[in-house]
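Quick one: the structure is below, and I'll ask about it shortly.
Here the complex is missing one protein chain, while the rest keep their positions.
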Amino acid sequence: MKYVEEFRDRALAEKLSAAIRAEADAVRSYNFMEFCGGHTHAIFRYGVQDLVPANVQFVHGPGCPVCILPIRRLDDAIELAERHGVILCSYGDMLRVPGSKRRSLLSVKAQGADVRMVYSTLDALEIARQNPDRQVVFLGIGFETTTPPTALAIRQAADEGLTNFSVFCNHVLTPAAIRHILDAPDIDPEQAVHLDGFLGPSHVSTVIGSKPYEFLSETYRKPVVIAGFEPLDVLQSVLMLIRQVNEGRVEVENQYARVVTREGNTKAQDLVDEIFELRPAFEWRGLGMVAKSALAIRPAYAAFDAEARFDLSDKTSREVKSCECPAILRGVKKPKDCKLFGNVCTPDNPMGSCMVSSEGSCAAYWTYRRAETLAEMAKDKAMAEQAA
Amino acid sequence: MKYVEEFRDRALAEKLSAAIRAEADAVRSYNFMEFCGGHTHAIFRYGVQDLVPANVQFVHGPGCPVCILPIRRLDDAIELAERHGVILCSYGDMLRVPGSKRRSLLSVKAQGADVRMVYSTLDALEIARQNPDRQVVFLGIGFETTTPPTALAIRQAADEGLTNFSVFCNHVLTPAAIRHILDAPDIDPEQAVHLDGFLGPSHVSTVIGSKPYEFLSETYRKPVVIAGFEPLDVLQSVLMLIRQVNEGRVEVENQYARVVTREGNTKAQDLVDEIFELRPAFEWRGLGMVAKSALAIRPAYAAFDAEARFDLSDKTSREVKSCECPAILRGVKKPKDCKLFGNVCTPDNPMGSCMVSSEGSCAAYWTYRRAETLAEMAKDKAMAEQAA
Amino acid sequence: MCLAIPALVTAVLADDMATVSLGGVVKTVSVALLDEVAVGDYVLLHVGYALHKISEEEAERTLAMMAEGGLLQAELDEIAGDAA
Amino acid sequence: MCLAIPALVTAVLADDMATVSLGGVVKTVSVALLDEVAVGDYVLLHVGYALHKISEEEAERTLAMMAEGGLLQAELDEIAGDAA
Amino acid sequence: MTAMQPIRAKRFPADARVTMSHGGGGRATRELIASVFAPHFANPLLEQGHDAARLERPDGRIVVSTDGHVISPLFFPGGDIGSLAVHGTLNDVAMGGAQPIALTSAFVIEEGFPLADLERIAASMGEAARRAGVPIATGDTKVVERGKGDGVFITTTGIGVVPDGVEIGPDRLAAGQAILLSGTLGDHGVAIMSQRQGLEFETTITSDSAALHHMVADMVAAVPGIALLRDPTRGGLSSTLNELVEGTQLGVLIEEAAIPVKGEVASACELLGLDPLHIANEGKLVCICEEADAETLLAIMRSHGEGTDAARIGTVTAEEPGFVRMTTAIGGTRIVDWLSGEQLPRIC
Partner (left out) sequence: MTAMQPIRAKRFPADARVTMSHGGGGRATRELIASVFAPHFANPLLEQGHDAARLERPDGRIVVSTDGHVISPLFFPGGDIGSLAVHGTLNDVAMGGAQPIALTSAFVIEEGFPLADLERIAASMGEAARRAGVPIATGDTKVVERGKGDGVFITTTGIGVVPDGVEIGPDRLAAGQAILLSGTLGDHGVAIMSQRQGLEFETTITSDSAALHHMVADMVAAVPGIALLRDPTRGGLSSTLNELVEGTQLGVLIEEAAIPVKGEVASACELLGLDPLHIANEGKLVCICEEADAETLLAIMRSHGEGTDAARIGTVTAEEPGFVRMTTAIGGTRIVDWLSGEQLPRIC
């Protein structure tokens, strides 16, 4: 596979690793937040931590769309499938996320709701065409990467005059979330992690370009490297961030230049603009209400808006108590700090969203670094007991 | 089981058998037609033939409602299930009868049509109540016995205001068919079987009484004994017929007096009158068009008449060539005279309707008297070859 | 098709329904086709409906006739002769 | 969620569709989000849509930088010194 | 593909249901097995923790039989699909004259099936196996999407050992042999049908589902020369006897009056227009033996709980080869045919 295997080369990885070790200043620490779940996954799957020194730390951000969907919106989706009897289509990871009372789209499917996993909005459209007597709702989630395919599906449905297709829109915007984290008005300063830089979104940036991150260097004085999702991309980006820090530079650099430009995909951006408009605010699991952080379907396309078409009931949605996802998504806690981790909460029986998606922090720690994490938890516990 | 076991008593059977043997005049033959398939079945299941002398012969009449339903009406029922997508309900035996191209309700069910076996019209009504968004059609077949339950279901549906229930009515009348056989204008006199008397319908008569058969003795000068369906009932009725013949009497006698009266069940008759009206003529498999031999739903209840509700296409329905059911149903041939019998036509793979219902002649011969029948067929064949 | 069997009414229910027993097997059926029905009646049951009541008296007469019918006409004559 | 992979365009079809190959695995995808696309282009594929073309030139530059980046800054300085 | 090694049992919530994950072959599958099956099936073979179970070297020839169980409803008077799946297969092994030494079980579960029901089935299966003294040596669990199954299907396979000298088989049939039946016909089928939706009737009849191998052991020990054993399950006695003679030079003559049928079963058959000879049994056997051994075998059968109503019902004949003939209740005769067409509902 061209453009894949080259970026997983072991010899190059060792070179980059050696450079990082050499250039990282042993007397300080480097805390870099990878916003994207894609980076989180790559770091864990390839064991990137083992190739960087201990003072280079990855802080996992809220960049897993499955993880940050507030439980209320998921309960709404379950209501669409159950009470309104629609064919509810969504991407695979979304199906296992627990909503209120630990019910997921998968568990209501097991009880008879018509929930279907799709690989593309094209499939959802096709399901609508083939079931003209059923309402088909696509549960649209994801960042700027996933938004254009949803926009295209809505335009296609409009062009075809499909009357049984709509989108339950939960598309969210990365720059707003990053800004929110840095503003962090609600974070206890003692808890707050100092961030020395950002691994910038990879595939999101192919759509929106690197320009939207420039406020990070300009306003917040944080180094940013737009980074690819392959392990060598991550290593190289870390090296670039270390160099910015060491040199006192604060820039938006683009490691992922093979696909990301400063302007991004303007055709896709225009299409998104045509179909969607900014929501004044949207709730993110973990972050709370974030201003101008999500998209809604424009009134002109209201016929394809599931929120307009279906009467969604008021509901009190409840997170599992003592699930630390909110703090983890803000980067202020790690999975090991959750007492449910690995105990009652596992990917087969997730209590929080971070344990579901392979891009969620808890899932990544469980799946790829369970031995170390459980050992650390045991150590923490022993220390706490000693202290008490 | 009271009123059942007493009428299957072996000692009594032997007594009756001895009486029949003693009283039957050895120099003549007694050909009695049992109109009802119920009698046919009892005769075969209990081996009644073995208890009467060879010169007492049973001629099997057209009294199996499944057997006499013309193939065109069955094709209509298949069309309802397949093209109109209704839930088609019927009594079990009906499901296996082959229509045109040997397709049965069971085979279209196997291909996805929604065909359901019910035990009662009450079940069909319940299915309609539980599937308000589907049309439910009850395939009403049968003689006067089965008609009142259908009538009640229609009245119940009307009372409840069910808008998704209708009946595809094929209810037929026994006296008209008996008259038709005796008029037999179309039968080659050489082929015609001389009938010395009738075993009159059993359960049909519980509804219509014995009176409707009086024309048989009065107009056609044929002895009739209304006979129960248990084997002793049959034996006793045969004895009574022999006595009528021997004594030159021509009467309607009632062996089944424990349930049959001269007037029958007038409440049921009134109900049938309320819901149904006479068809000018109706086709019987084997008999052709028979005047005033069937019922249609009255215009006042047209909302529950599947023939009014659904547009049934014109169709050319075809019997399997060389199936002798028509002649068998008129009593002029026996199953052994059909060259398909047991060869390609068996209950598992019926070519004609007489092989389907356990009350059909061919099925009875196959199921209960196959050894003898196959032996006779071999003998007939050998004789034919010798003659040629 | 015209399968029908004798059953004992064990309870009369609302809506023209009744519980019947057939040699221990209990079923709920419609008696809407009968004018009146009482616990202890035997009825003839067909596709979930009672079609007609069964007359115990007539049944016994029929059985008696069978026992008689089992006698040859000649024997009957003899008996009649003896009696005479 | 943002899973996306590089694929080679092997045929451009009607209705903004194209056939792509990923190391021998062939799939039909939408190229409606791209301005133009030609056989031989590499594109980044996400949920059935091509999101962006891949620049071969930039990819090679990145790999070259990696090989370089693998050198310690000190070595780089040395090389620079040598060259000077 | 997944051995039933107890890894970690867990407590599922009372209303938990089977999901597709439980059939994925990963940890969820193992947890399901460890929590729902292993506690009830526990035995040393299963605990080998291997996908295949290893049994000791057997002292005789091996007999093997398999049956898929697709019964509806899953729970019925006198049993459930679990106990039935155990008894049904043990009996097929026993009909080879063999003593069963191990069972395997393969579940196909429909997504959404209540775990509580699954556990109830597993418990019943485990108990039936323990009572029979035969371990469930290995198993398999698959899950299919909702609407692609019907609750639970269970396929069991039984392995047995038959002593040398016992040569039970259809080739041993000969004219003049006696036909014995171990008890009343139709109890199982009628118990199932009484539960069928739209047909419901009440009866005190319960399924006869039972394991017969202990009775068979005594029979074979006393009369090693038994010609044939068969359990008249699906298709009933009529199919069993027809299977034996169709296409052969032998026939069968049975006596209707000699065939034991419970009163309520006879009544239910009248109600439904069915013949008890066509109804399924799950705890009865037909034994064909030399005339001289008939009384010995009847006595042995009657000494077992499962054989109290055992009766001599007929004879193997040479007269009407290929046919099963019966003297009827009133003294006439007729052919007894195979069950024709569908028997409703699914009864095994």
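We call the chains A, B, C, D and E, going by the order they appear; numbering starts again at 1 in every chain.
Everything that follows uses one rule, which is that contacts are C-beta pairs under 8 Å (C-beta built on N, C-alpha and C of every residue); 3 or more make two chains touch, one makes a residue touch a chain.
As the structure is a computational prediction, the values presented were derived from the model and not from experiment.
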item	value
Contact with the hidden chain (one of E:Q99, E:S124 or E:T155)	E:T155
Candidates E:A16, E:A38 or E:M95 - the one touching the absent chain	E:M95
Option touching the unshown chain, where E:A16, E:A38, E:V108 or E:L212 are the choices	E:V108
Given E:G183, E:G235 or E:P260, the one touching the chain that is not displayed	E:G235
Chain B residues touching the omitted chain (full complex)	106-107, 109-112, 346, 348
Residues of chain D (touch criterion as defined above) contacting the omitted chain	3, 5, 22-27, 45
In chain A, positions touching the absent partner	1, 4, 8-10, 13-14, 17, 44-51, 92, 96, 106, 117-119, 123, 126, 231-232, 235, 346-348, 358, 366-371
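Basically, only the chains that are shown with their structure count from here on.
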item	value
Chain at the geometric heart of the assembly (C-alpha centres)	E
More contacts between chains, C-E or B-E	B-E
Distance between the centres, which are taken as Cα means, of chain D and chain A, whole angstrom	23
Centroid distance [mean C-alpha coordinates] between chain D and chain B, Å	78
Mean-CA-position distance for chain B and chain A (Å)	72
In chain B, residues with contacts to at least two other chains	1, 4, 14, 119, 123, 232
Sequence positions of chain E contacting 2 or more other chains	263, 266-267, 270, 273
Which chain pairs touch, all of them	A-D, A-E, B-C, B-E, C-E
